[in-house]
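Structure below; questions to follow.
All protein chains but one are shown in place.
Just so it is clear, A, B and C label the chains in written order, and each chain counts residues from 1 on its own.
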């Protein structure tokens, strides 16, 4: 059995593990004041060519979202997001828990467009309502779709024109930037966003997300927020070592791991279509959404479980299969082989 | 000129004013420990035949909503409401500000139905999502519609079956209970809801809302919440005097004022239809929604302003006209007379 | 029996009542957009000679404290206050409820001094601790003491030098400014503070506190906060009418009411000392703290109750007697007469 349920089923990529082992008994200052964290931050800033950015390393994605949004907004300010956004559904109310309303819009294929933002601005006009102030997107989105450079630019533009903060949840940014339809670089992302984070957890780290605050107006006192929300890791070097390893040589390992995940997903996708199954939509990242008859999935799940996204008609499911940095190509081959018997 | 913009344009009904004047130089204990507050609470409990209820008097509607919901819920618990609900739009994020997510559904004509609740329950299934725990409705709704007894009963039932708190925002409860299509009494409301409030501000008081907590499990320590949110009025007797006056003789004044508002609204509504204008929907409470050509409304607004609800096609508006306890019948007559010229 | 328990036992000063009655059936826009509120704000700004200030009228003192502090601070920022401060004890955790730590210091006689502030600054040095950002004092203090002009100036100075917001709770500002030892004007207060409020509730209004934000950097979007915390009064004119009445003719009524309260307190104080009782300290405002044997107070309380502040030794109490705008001189005379029998 091999699971395609998600991209955080295994531990850590070997080069990172090696560095953790190597440094284990070194003494370093706590709370991210160590040389590894320093190095990781420098590597990231250099990679995005942005000396004025500030980088912070924290453990998890919900954590970085709630800390950032909590730090960036005043209490009356609200977030605009698509209703499938991670913060809208799968964070147990984390954003509201720090006091902010999320104004959700429908979007399209998990993506947000300027007209969605405009519709919120048009209906939030005075102090009886919240004041929209931050635009949240994720790239890749929850549905595995990828923003083009043009789309990011357009979102950035409407944000700048309306004094909105543009924030990108990059839990799967690696997958987005190595997607075959992607046209943006991480430097582009840094140029267009006021803040974004680079996901480590879903791209080969044990854990860890690197928040990049490119807008200097949002940088003040950020460490206080990390501490206050319980996210200042005592042995902060663990984050430093991981991101330093991922971003050495212009992010060589980071992109390599992500590219592998996408490649495996693509292969899985072709395996399904070639065996006569329909996709929900063409996948361009590490998540594949395929329509499977319930009877077939129940059998398949014994060997190669994915996750049931939602029912599709009476007899089928939409099933999500996720490939990751750790997915062995031979398991993908076995899955495809297995599919042939349904053909 | 006479304004039909809202139902809080004037001060206070004369019998209440008389009692405020009469008691003015009496000394009473502060913070609601006075005899008037005591009396008001007793009158309300007696009127709804519920000794086990607890009554709290506070100044405003957003206030009572945020205090109640904040007191009733644990931090991970969420509210279900229709997306036109007052707490969703017009309270500047008050509920999120005390930490709770509102899961909004579309509803129908401003009303929430059991199937809407069920759809939220079906999709909120584990600790990655908020836990739906309180159902919020307003009666009358933001669109002036009124729940029937049967509808309230059905909502109460699904709440009880799913351990949900049923909370009714009664900013315009007087208008609902004296609506010509209403089939519920305040006692019914008390029986079906875990908590509800009786609006004074929009029904003849200077200010004031009477929260009734019928479910004893929700009553503990409630006064702490009133104080903590800055809502414990020093001269609490002002609330006591007003509600005691409204609820003497089984709510005689309360219902009389509400009935007047509804009657005036009905007359306004007929005035419009008889002069050839179309309604958005048949009104059954103190709010009338009528479709008016922009050119006509612009003229009318000089003498009898209502408020622009939203555009209707390219050339018309939906206009809301609100009648209140204070609306003089002669002003309604003048409005109708004025309409004739457009006929 | 006449109560000296507090300064909010009676209703409202007659000139205000007259204006409430006179305007009762006028129609005005809601939520403080009316002409009375406008006028009140102008009168206050003119009285303190500060066009750049912003004035907001809200119902109660805890409310104005929690809204202001919540609006002025970012989540990691903290308040410095003396441990007897109203926000530290008698607001049921209102400030913490909006997320802020209060760093309390001992102070002296209810007053805060620059050295107290310095001691907090010296020990709060990095992001593992909260960041002190707002200095809270009340004038008069909870112990009835009054800040001198010099003391206010010194506090303002240390605040300015350390980028701290200087906030003054003026629930009893009238009493402070008419104290026989006072050397400051309201204009001085406005010059030294970044924000302060002028108490109406304890100085002749039914309710109401006028927040003055003199520092333009703190003014942005403040109305959102008033709404979000449930403090935007629908019939906002009630606040407007009251403060317009209090501040007509350079605050004539406001100061007259306060001066009366102080004068009555002074007479009470002399009554006690002349009959052989010891004061806790010389009172200079409308609160008198006197040491009374328990047996005597128990008798006295039947006719002229004050409130037990705390025990004093085994056999005595410290009793607080409060005089107000409404205290009739003949009741004070009767109290003093009554004291003679213990002599």
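Keep in mind that, in the parts below, a residue touches a chain if its C-beta (ideal position, glycine included) is under 8 Å from a C-beta of that chain, and two chains touch if they have at least 3 such contacts.
Every value quoted in this text rests on a predicted model; they were computed, and no experiment measured them.
Checked against the hidden chain, the listed residues A:216, A:230 or A:311 yield one contact partner: A:230. Checked against the hidden chain, the listed residues B:104, B:228 or B:285 yield one contact partner: B:228. Interface note: of A:97, A:156, A:245 or A:316, the residue touching the hidden chain in the full complex is A:97. If you put the missing chain back, the residues of subunit A touching it would be 2-3, 5-6, 8-12, 17, 20-21, 23-30, 59-67, 91-94, 97, 201-202, 206-207, 224, 227-235, 237-238, 326. Touching the omitted chain from subunit B are residues 31, 70-71, 74-76, 98-99, 127-128, 130-131, 221, 223-228, 232. Contact between subunit C and the absent chain runs through residues 75-76, 78, 89-93, 96-102, 127-130.
In the analysis below, only the chains that are shown with their structure count from here on.
By C-beta pair count, the most extensively touching chains are B-C. With centres taken as mean Cα positions, subunit B sits 43 Å from subunit A. Averaging C-alpha coordinates per chain places the centre of subunit A 51 Å away from that of subunit C. Work out the mean CA point of subunit B and of subunit C, and you get 34 Å between them.
Residue numbers of subunit A whose C-beta contacts span two or more other chains: 75-76, 98-99, 127-128, 130.
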